[in-house]
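Sharing a structure with you now.
Here the complex is missing a single protein chain, while all its other protein chains stay put.
Coming up: chain A.
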Amino acid sequence: MQSKHLELSQVGIDFPTPKGPFTALTDVNLKIAKGEFVSLIGHSGCGKSTVLNIVAGLHQATTGGVILDGAEVTTPGPERAVVFQNHSLLPWLSVYKNVELAVKHAMRGQSKAQMREWVMHNLELVHMTHALDKLPSEISGGMKQRVGIARALSMQPKVLLMDEPFGALDALTRAHLQDALMEIHANLGNTVIMITHDVDEAVLLSDRIVMMNNGPAATIGEILEVDLPRPRERLALADSPAYNHYRHEVLTFLYDKQKKIEPVSQHRKAGSTKVKSDNKASKSSDAA
């Protein structure tokens, strides 16, 4: 029973294009246990988001399917709440009302007082009760993402789906939110699927890291079990050989086995991307 909480079997998807169907994903098989924290990692365009959207029900798989607690997933629903990359709060509603909208629709038939309590409870989880009446445009990016997480949690999802939830945040804010997410996960024990680009984030947060091959016809390349004891402390882990081993495994997969064959060095632009692309370039030349 434990291992059959969420099951993706033979999942594949074709997108119609003028030149005929384009196979974005093929033969994705994954079993996720209740309360497990799984990260999807891979290069851009490898179909991570597509996998997440299929589990969310926002995309329909062309082949195979997703089964959650014995029922097939066909439509989106609050039991598979999504935290979107750019928070996607409704800009005309206050922090409180944004969460309340989700509570009202996920908990029909509750009394007003119960709903209010539940909204407050979820905002407390992400430490956002001080800004109840602020509009999303009046709070920082990190706070918006906190509210986005509170909104998703308030739906009491069986599975929490996070699409690069901290990708748009600065490193310090990201670290704060990762800690907050670990705390919430420890307390509530939700099943979480998170897409990330960040190797440290994946190793720090996950029970398993699902590494995806490059598309087209992307699929799961390797699955890495992260057997680090919880609660995890980012400072303590920085010097841990086990942590660095996992980190190295993921890096090897991404930059050696699945190196993105893109003319990076030709298209290189000055500035912040330079260091990264230099790394990639040297790695790929090493491999060659």
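Note that a contact is a pair of C-beta atoms (placed from the backbone, for glycine too) under 8 Å apart; a residue touches a chain by one contact, two chains touch by 3 or more; residues count from 1.
The rule we apply is simple: contacts and distances are computed from a predicted model.
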Per UniProt, what's the omitted chain called: "TIGR03915 family putative DNA repair protein", "Xylose isomerase", "ABC transporter permease subunit" or "NADH-quinone oxidoreductase subunit J"? "ABC transporter permease subunit"
Hidden partner chain, touching residue among A:Leu6, A:Val66 or A:Ala102: A:Ala102
Of A:Leu8, A:Leu25, A:Leu40 or A:Ala56, the residue that touches the missing chain is A:Ala56
Hidden partner chain, touching residue among A:Leu135, A:Ala168 or A:Leu188: A:Leu135
Interface residues of chain A (partner: the chain not displayed): 56-58, 75-78, 80-82, 84, 86, 88, 90-93, 101-102, 105-106, 135, 155
